[in-house]
Structure formats: structure tokens, C-alpha cells
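Every protein chain of the complex appears in place save one, which is left out.
What follows is chain A.
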Amino acid sequence: MLKINNVKKHYGEIQALHEVSLFIPKGSCYGLVGPNGAGKSTLIKILASIIHDYKGEALIDENVLNRGLKEQIGYIPQDICLEEDISAAGNLYFFGRLYGIKGKVLRQRAQEVLQLVGLSERSKDKISTFSGGMKRRLNIGCALMHDPKLIIMDEPTVGIDPQSRRYIFQMIEGLKSKGCTIIYASHYMEEVERLCDHVAFIDKGEIIEKGSVSELLQKFAIPSIFIRGSHINSEVLEQYGSFINKNDGYLLSTQEPLNAMENIIKYCRQNKIDIDRLELVHPRLEDVFFTLTGSSLRE
């Protein structure tokens, strides 16, 4: 549905995107993951048709992305773009009108969206009285007023409470089940892992890997074991694989985790070393990113 071919973008001397190519299937939830400054927001703004001065091409259903296609896109920016002294309904009307929705249809759609974002009872209240999470939800609602088929979300859960986060996840799952295509940019790996079926890792303006979440986990995430004990040290572990310090213990990466666990238990029994905790660690996207870049996402 959405195709990006060799997209390049410079800000003066700084190269924000370098030959980025992606194919985003219709109806999928596609995660864009990378650290701050990786180029996610630039790519998102190109896809939302805000940035036009780039090289390469972006196509929606084989049509070159331009102003005429904006009605198909709902863009949810990282910033909360709401008018603080206007009511929730007033803000929704504003964005609805920008897409040419009027009169009864506008009011009806605003009510539907308010219900969707769980703010029906606050429709007449000014935004300045809302919590951060409520503002985030309404920020998403504003992009849904014109019922877009492609929804582009740029860090939609930054700085919100768990309740609102859960609400947003439910909303996204609802949009997915309706067949909307969603692009979800975030640096929260656990969110991407939960919501997205495809993911592209972006770092320093380049797509370093892309694919379905399960494929990437299988391909790149090395199984690991977490071990903690008062006398467990590097001497004990170095014979079984590479390891790093984590949460007062060690994270041991090995291709044969079960064998390694068995051997560690045996070794500790023989040498009367107590083990407080020993567990198999389920591979995560965070580990994929670490494998690919050699650095953690939040570094």
C-alpha cells in the first residue's frame, strides 16, 4: 500500500535520511524504531506529506504522495497540537473542518471520536483542564476525525499515565481490526513489540533491518540466561558465553541456553555456590536492536 523508494533528506550538512526504502502492506501496523535523532520523525513527516523537499519517491497505492492524498492520512504528531482554551469538541470540530467536514456530520463524527478516545463526558471542557494522558488521547482523536485509512503516529505515548497508555493501545487495536494501516514510530520497544506486526529499525538515517517482528526475533535475538548469586562472577560465566552486568546479576548470551543452564547448575553444585535466580530470558526487540547496532536504544 505504502512504498518508499530510496528516500534521502538533508538538513544542510546533516544527512537525516539516507536511501530509505520501505514497503508497508495495507492493513498492517508497522513500527518504526530507533533512538532519538535517528530520522524517524523526518521519515514520518515525509510520509505525512509535510516535508516535500526530499529525494526519492513515496507512493500510496502507486500514486505519488502529494497534497491530494492528504485526506487519506491521519497524522498524530509527537507534540500535543490542541488549543488549550477551546473545548475538546471545539478542537475536534477544528480538525474536522480542515478536512471539509461540516454541520451535522461534523458534530456526529466528533461524538464518535470522543467516545472512541473515552472523553465523551469532557466534551465541553477546555483542554487546559485535561491531564497529559487525556490530551494525548484527544490529540489522536483529532487525527481520526476524517476517518483516515493510513494513520501515522509519532511517539503517541510519550509521558503519559499507564491508564491512558492502555486506552491508546486499545484504540490502536480497534483501528487495526477496522483494517487501517498504521505507522507507529516509537523508541519504546515493548510497545512496538506488542502492537506492530512489522518493524523497521532506523539508526543514523538508515534502515538497518526490517521485517516481521517474529522473523527479526528469530533471526537476530540471541537467547540468553539471567543469573544472580552472591558468588557468581565472571570466572564462572566466561566458559559458557559472552555476558554483561544487568540488575545486580549477569545476562549471559548463548546459542544453547538450556545446555548452559544445566552446566551452570552443575558447576555451582560442585563448587557449593548459591544461585539466587536463574532464568531463560525471552528474546526482545531491544536485543535485536542491540545485536544490530551494538548499543541499547536508550543510551
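The rule is short, and it goes like this: a contact is a pair of C-beta atoms (placed from the backbone, for glycine too) under 8 Å apart; a residue touches a chain by one contact, two chains touch by 3 or more; residues count from 1.
Note that contacts and distances are computed from a predicted model.
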Chain left out of the displayed complex - its UniProt protein name, from "Transport permease protein", "histidine kinase", "Sulfite oxidase-like oxidoreductase" or "Peptidase"
"Transport permease protein"
In the complete assembly, which of A:Ile60, A:Ile73 or A:Ala89 touches the absent chain?
A:Ile73
Write down which of A:Phe94, A:Phe226 or A:Tyr267 is the residue touching the left-out chain.
A:Phe94
May I ask which residue of A:Ile50, A:Ile244, A:Leu258 or A:Leu280 touches the chain that does not appear here?
A:Ile50
Against the hidden chain, chain A presents residues 11, 45, 48-51, 67-68, 70-71, 73, 75, 77-81, 83, 85-86, 90, 93-100
